[in-house]
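I have a structure I would like to understand better, so I am pasting it below and will then ask my questions one at a time.
Of the protein chains in this complex, one is absent; all others appear in place.
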Amino acid sequence: MNRFAEKLKRSWFKFAESKISIVGLVIVLAVVLLAVFAPLVAPYYDHCGAYVNFADANKAPCSQYLLGTDLMGRDILSRLIGSLRSTLLMSVIVLSISVPVGFIVGSIAGYYKGSLLDTILMRITDIFLSIPSLVLAMAIAAVLEPSLKNSMLAITVMWWPWYARLAYGIASSMKAENFIIYAELTGAKLPHIIFREFLPNCISPVLTKMTLDVGYVIITGASLSFAGLGEQAPKPALGNMISTGIDYLPGSWWMTIFPAVTIILIVLGFNLLGDGISNIFNMEDN
Amino acid sequence: MSSIIKSTVKRLLWAVVVLLGLSVMIFSLLRIIPGDPARMALGETASEEAVALYREEMHYNDPLPIQYGYWLKGVLQGDLGMSINTKRPVLQDVKEFLPATLELVLWASIPPIFVTLFFGIAAAMYKNRWPDYLLRFTGYIAIATPSFVWAVFLLLIFGFWFHILPSIGGRISLGYQVPAVTNLVILDAILAGDWAAAWDAFLHIILPATALSIGHVMQEARIIRSAMVDNSGKDYITMITSQGVPARVINQKYLLRPSVISAVSIMGLDIAGMFGNAFLVESIFNWPGLSRYALNAIMGKDINAVCAVVLIYGVIFILMNFLVDTVVLILDPRMRQGRSS
Partner (left out) sequence: MGKEENILEVRNLSVSFKVMDQVSHVVDGLDFFVGRGQRVGLVGESGCGKTTTLKAILNVLPRNAIWEGDVLFEGKNVREMGREELNHLRRKGAGMIFQDPSSALNPVFTVGDQFLTALRYTYDTKVNKKVLWQQALDALSSVSLPDPERIMENYPFQLSGGMRQRVCIAMTIAAGRQVLLADEPGTALDVTIQDQILRLINRLVEEKGLSVVMVSHSLGVIRESTSYVNIMYAGTIVESGVTDQVFSHPKHPYTKALMACIPKLTGAGIAEGIPGRIPDYLNPPAGCRFCPRCPMAEDICRKQKPPRTEAEPGHWVRCFCAEGVR
């Protein structure tokens, strides 16, 4: 317990060494708390749906509506807070599916490096990597019905190959190490080797990549939503709020600018946090 | 030199394998959609006989692998099917819209390379002084901003607030007649000697190209900066410094080349990724390119058009990676041995 506390303290020291990571941590914590307590925090939570009040439509930021209202008279601030849940949910779901899938595919291919199985698995991975990710995600989202769920699916499909590559690199270089050979000699089965031997060695690079990927998933999700392939109206999403607002530039700038700034802030927060976390791992390696 | 050729041939072969895999994937995408493809192609009003005839004609009754064979043969001959939206062969649409996207991506990738180098080197040379801090600060923000958000900001600032640059007028102002040679408007105008048109077209491309490239520029500049800072402490730099070679020569040659290699290898991925981001940027700036066309196709469930664009972008992406690997091979002699053995 003491050693764990010691390690935690050291990690925090390394993390906090760059003050800017703390800024990231604060932003991320704020975003998560806002998302969790959205119904309590948002001034008009019922505006996150098919609410209409034309009397207050298209209002500039004022004391009643801090960030203004949209064409239906809905409070932009409440809708922004309401959109955080789906934004965070998307990165959690995408990463929690694509990371294990990618890890297992990559480590199996790496373990059987040089075999037919390796060639097949890694070529499939290469094929997925051979299309710009957003193009592929859009094509998949196009075939399916546009919805939040399907946009998550589309992003997951294009995300796992990166982790397969990462795990493949580590597994194939570890394969020839003595302790793996020893484990094989003592009769260890494939699952044992993958989860007991490869996994511990993959954790730090995979976690580093994951923390830096959260921002990218959010950007990709927002892009899909901007194209109309994500969360559907009347539910709020950062991308679709911008694409609606863009037709009313420059007059009703608040409909576009505030969601845009929100995306930047969230992604910035996760990127800074990710940098800080990768500092912890990088220093441990040295 | 022969090791370069050997590894090039090997990589070309792999590129072909990946392309074939890609075609299988796209074919599956075409067949995944629910419903009868023949009925969808002909519409609700077509007679049952016509649909049956069409089905026979398109080999929809054959087993899937054979269908794939026919489909691939068609694609290789330039038959990408008909577009439901435009009621024209998809190939014709591609020919019309691809040059605009190519021109955009070209301008978003080649000139920014110099900006990237300048920023990266400046930050490394002025490490922990204000140019470095400025780059780091703006870099964090620029990287966190999706390109469609950049497009919105640029549109607002330059299109609406300060009318300095054209923002939603397409590739060139009305009234200019540029003879189509390459279909890259700026190049065509220059070839025709019409400098006014070239300048006008150049002004049109600035905003969308900036929106596409700015995040990548900052990201790559950061990579170059940290590589230069890391490498400046390496023995080989100390060694050549101790031999009395001027700092200018060391920085511009012996430090720069090993430091740009990692940036170059991600630059290729980034440039190819721009085709994806172009979907949104083109539609914001009303840029008549293939990506905007594809976005409309996605909205209209024009599956032939979507698949054609995915295929074309896949091919460009694979070619791009091939090109980048070759550049890296030239820059980094160590890779030549690593790849060929």
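A few remarks follow.
We just call them A and B in the order they show up, numbering each chain from 1.
The working rule: a contact is a pair of C-beta atoms (placed from the backbone, for glycine too) under 8 Å apart; a residue touches a chain by one contact, two chains touch by 3 or more.
Given the structure is predicted, the values throughout are model-derived calculations rather than measurements.
Interchain touches from the omitted chain, evaluated on the whole complex, reach B. When the whole complex is considered, the residue among B:T86, B:T241 or B:T326 that touches the unshown chain is B:T241.
Within the set B:A50, B:I157, B:L269 or B:L331, the residue that contacts the chain not displayed is B:L331. Across the interface with the omitted chain, chain B contributes residues 232-246, 249, 253-254, 257-258, 261, 331-334, 337.
FYI, only the chains that are shown with their structure count from here on.
Centre-to-centre separation between chain A and chain B, using Cα means, comes to 23 Å.
Residue ranges on chain A touching chain B, taken from their complex, read 20, 123-124, 126-128, 130-136, 138-143, 215, 219, 222-223, 226-229, 242, 246, 249-250, 253, 256-257, 260, 263-265, 267-268, 271-272. Chain contact summary for the complex, chain B toward chain A: residues 14, 17-19, 21-22, 25, 29, 32-33, 140-141, 143-146, 148-149, 152-153, 155-156, 160-161, 272-277, 279-280, 283-284, 294-295, 297-299, 301, 303, 306-307, 309-310, 313-314, 317-318, 321.
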